[in-house]
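A single protein chain has been omitted from the complex, and every remaining protein chain is retained in its original position.
Chain naming follows the written order as A and B, and within any one chain the residues start at number 1.
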Amino acid sequence: MRGLFNAITVGALLLMMVGVAGADSAGGLSGANVHSPKRGGTLRLAHTSDIRSMDPTTIYDWLEGLLTMLIYNPLLDYDENDKIVPMLAEALPTISSDGSIYTFRLRAGARFSNGREVTAEDVVYSLERHLDPKFHSSYANYYQGISGAAAFTEARMKELTAAPGHQPAKSGRRIEPLTVTGMHAVDRRTIQIQLEKPDLTFSDVLATPYSVIVPREEVERWGDSFAVHPMGTGPFVLKDWKRGVRLKLVHNPISLFSAQAHVDAVEALTGIPESAQVMMFERGELDFLSAIPASDFLRLKRDPNYQLCIAEATGCNPIYISLNCEMPPFTNRLVRQALNYAVNKQQILKGIQSRGVVARGVLPNTVKGFNPLLPGYPYDPAKARMLLAEAGITNGLTVPFWILQEDQDKYQTALRVQQDLAAVGVTLELKIVSYQALLDEGQRRGHVAMSIWDWLADFNDPKDTLDFLVNGERITDDGCLNVAFYSNPRVNELFHRAAPELDRGKRLQLYQELERIVADDAPWIFLFQKNDYALRQVWLKGFTIRSHWPQRLENVWLDK
Amino acid sequence: MLTRFLNRFIWSVLTLVGTAVLTFFLLNAVPGDIAKVIAGSKASPEVIQEIHARYHLDDPWWERLGLYLGRLARGDLGHSYVTDQPVLEAILMRLPTTAALASVAGVMWMVIAVPLGVLTARFSGSWFDRLTLVVATLSLSLPAFWLARMLQYWLSYKLAWFPVATFQSVRHLLLPAATLAILSIGYYARLIHTNMVEVLESPYIRAVRAKGASETRVLFKHALRNAVIPVLTILGMDVAAMLGGVLFIENVFALPGIGTLAVQSVYNLDPPMIMGTVLFSGVLVVGANWVVDLAYGWIDPRIKTGS
Partner (left out) sequence: MPLLEIRNLQIDFGRGPSALRAVDGVSLTLEPGKALCLVGESGSGKSVTALSIARLLGSPPARYAGGEILLEGRDVLRMRAAELRSVRGGVVSYVFQEPGASLNPVFRIGNQIKEALKLHRPEAATDAEVVRLLKLAGIPAPEARIRNYPHEMSGGMQQRAMIAMALAPQPKLLVADEPTTALDVTIQAQIIELLSRLQEQLGMAILLITHNLGIVGDIADDVAVMYAGQIVETAPAGELLKRPLHPYTQALMNSVPSLDSEVQRLTAIPGAVPRLGAFPAGCRFHPRCARAQAECSQKQPVLVEVEPRRWVRCPFWNATGLNINPGTARQQDPSQVLGQALRSGGRGER
C-alpha cells in the first residue's frame, strides 16, 4: 500500500511539474521542454573576501578557481563523473608506450578573447610559467616531472638573483637553458611533452585549473597585474571589476565553448560575510552559494523549501590530526594507535552536524583508490589505555596541541578531541595560533608535535593526496607538507614503484597497499572526511556538484 | 600664533610617525613567515625565496623600517602583498562608501538628537525627559555588532523592508546608517540636553524671553546655538573616527568601506594594507583635531578674538 501511495504521489508530482513547465514554455506542446536550457540572465555569486588572482599560477580559493574555469580552458578537463575528457585539446593525448611522451593536438578554431588563435607555443608557455620563479607559482611541483624542468628553474633563479632588486632582468645576461627541454611545439597545433619518468597523473595535472592556457603577450603586457587582467579562451570574459565590491563577467561569443554557456553574465559580489550571504540567498538576491555555514546548516537542511537546493558531495576533504613521528611520545606507534582508539569520531561528527563521514584512512571517499574495507579505529578507550600501558606510558601524557581559532569546525573538533583524550590520561595543552604561525612552524621539522589540518585534493588520483602527505622522501626541514614527518621505508618504496606504474589496476593496488600500512602506522588521528556542500536556487539548473575543487558553473542556466 | 601652529604640526607628525613605527613592530612580532601565506602551502622553496627577496623580508628590521618610512614621506603606502593593488588607491576607492555611510548616519542622528536634547532640556524632569534618559542610556549600551545583526535579521531578512547587504544603491545605506545613528543618538541627545539645561539657566535666555521671543525661537535660535558649540567639536572627532572605518557595521552589512578593508587585511595577513589603514585612520583623527580646533575658533566668537 505504501509503495502504491508513493508511486501515485510521485506520479502526480511529475504530472504537475510537467504541466507547470508546459504552461511556461513558449509554444511548447507539452512538458517536453522542461530540461532544455534557457538562455540569458545574470548568475549572481558572493564571496567573503575579494579575490586576489585569476592567474593560474596563484589561484587558490573556490571563487578564483571557478572564475578561472569560466575565463580559461586547459587542454583536458574532468567531466561531471570525474572522467578526463579533452577540452582545448582535440582528443585525449597520444602517449608513448613507455608512458613518458605525451602528444597533444589543439582544437581548430580555438581563440583567445582578443581574437588571436591559440597555438602550441601558448601551451608550452603556459606550462613553462609554473617553472619560472619569476611568476612565483604555487604549483610548480606539479610540472617538475617534465624533462628539463629543474635545469630551467635553476637558470631562471640565477638570472633573478643576479639582477638588482630581484626584478626580472630585461637587459641582464640570459643563462642557458632558455626553455624547458622536455616541452616543445612540434607544429602550430601540436605539442609534445616528455616526462622524466612516466606518470599517469600527468593527464590529471593537465586537467586542473592551473594548467589553463594563457596568452604570452598579455602576461608580458600586464606584468605583475596580469592576475587581475585575465584573458583566455573560455566562454566568459571579465567585463569590469570594482575591487573589493563586484566583479562582472559577460558571455564571450567567440569561444569554442560559448554554445554550452547559457547565461549572459556572471556577477560576483565580494566581501560579504557568510551570514549575510545566506540571508541574501534566502531573499533570492543570490543564485549560488559554494558552502553552507555551520550555523545555518541544520535549519536549511530541515527546511522543506530547500530540499532540492542543497547539493552534497560526500567525504571530500580529510580532516586529520598530525602526530609528529619524529617527536616523542609519537615516535612510538603504539601511542599513536592508542590515540586513534581514544577518540570518538562519530560523536565529533555529530558535533559538526554530521557534515562528513568517519575516516579510516588517508584518502577521501571521492578519490580513485579509496578503500572502503580499511578497518579504521573504532572508539575503544579501554583498548587505548591498554596500548598506552603497553607503550610504557603509566603516568599519563601531556602534549601541546596547536590549533587555529578561525575555523570553527576544526576548533570544535579540537576541543572534543581534547576531552576524549583526557579520559584516557592524555592531556592536551591547547596552543591557539594564527594561520601564518601554524603554516610556518608546523611545516618545520621538530617544532609541532600535534596539530589539526585539512587537505584539499587537486585532482582525482590517490597520488596527489598520499604523495604529499605521507611520503617519507618528501620530508624537508622546512615547508614540509608531510606534517607528521612520517617515513616508513616500505611505504616509501611503494611510492617509488607506484609513481611510474602504467597499469592502472596495478597502480591503484600499490597505493592501496601503502595506505593500509599508513593506516596501521597511524601517523595521524584519522578523524573524518568532510562533505562539500553547495546551495543553489531552484531556478539554477544544470549544476552538478563536484567532489574536488573547483565547482563549475560554465554550463548552468537560469530558469526563472 | 606661528609657534603654536608649528608646535601643533610637529606633534601631529610625531603622532603619525609613532603610529607607523608601532604598527610596524606589532606586525613584525606576529610569528610565522608571511611568504608562506602569500605563496600558499604547496609552494616550492624557490618561490618562497623569491618572495622574500621581492619584499625584502630578510633585511634587518631597521632597514625595512627606514625603507617604509622613507616611502611614507613620499606618500607611497606600498602595495598589498595579497592583491598587489597600491594601498593608497585601495583606501581611496573605499573612502566614498565609508564617507557616505558616516554622513548619512551623522545627519540622521543629529536630526533626532538635537530636538530630543532641546525638548528634554525644556521639559526637564517631565516623564518625557525621564523616558528619553532611559532610552538614551540603553542606546549607549547596545553593542554595535549585536544591534547591526538584529536589525538586519528582523528588518531586512524577515520583513524585507531593506536590502540585506552590499552597497548597490542609496537604499542599501539606510539600515546601516540607522544602526550607527541609533548607537549615537543617546549620547548626543544627552550631551545636548546637559548643555541646553545649563544654557537655559543663563541670564541672556531670560533676556530674550523678555524681548517677547517665542519659546521656539528661544530654544532653537538662542539656546541651541550656544549649547551646540561643544557638541560640534565632539561630532567632528566622531566623524573623523568613523571615516577611519566603522568596522562592525560595514562588516555585517558587507559595505565595501575602509572598515572592511581593514578587517580583510588582517585576515589576509597583509602588512602593507594593515599599516595603510591604520595610518589612514591616524591621519584622519589628527586632521580632525586640527579642523575641530579651527572650527571652534570660528563658531565661538569669544575664542576668536580672545575674551
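The rule we apply is simple: a contact is a pair of C-beta atoms (placed from the backbone, for glycine too) under 8 Å apart; a residue touches a chain by one contact, two chains touch by 3 or more.
Small disclaimer: the values here were computed from a predicted structure and weren't measured.
Counted over the whole complex, the shown chains touched by the missing one are B. Screening B:208, B:237 or B:283 for touch with the missing chain picks out B:208. Per the touch definition above, the residue from B:60, B:75 or B:301 contacting the chain not shown is B:301.
Across the interface with the omitted chain, chain B contributes residues 202-204, 206-215, 222, 225-226, 229, 299-302, 305, 307.
Note that only the chains that are shown with their structure count from here on.
Rounded to whole angstrom units, the spacing between the C-alpha centres of chain A and chain B is 41.
Residues 30-34, 36-37, 39-51, 53-54, 82-85, 90, 93-94, 149, 152-153, 156-157, 160, 163-167, 251-254, 256, 260-261, 264, 267-269 of chain B are the ones touching chain A in the complex. On the side of chain A, the complex with chain B involves touching residues 49-50, 52-53, 58, 60, 133-134, 136-141, 144, 153, 157, 160-161, 166, 224-225, 227-228, 242-246, 269, 271-273, 275-277, 279-280, 282-283, 285, 406, 433-441, 443, 468, 476, 478-479, 481.
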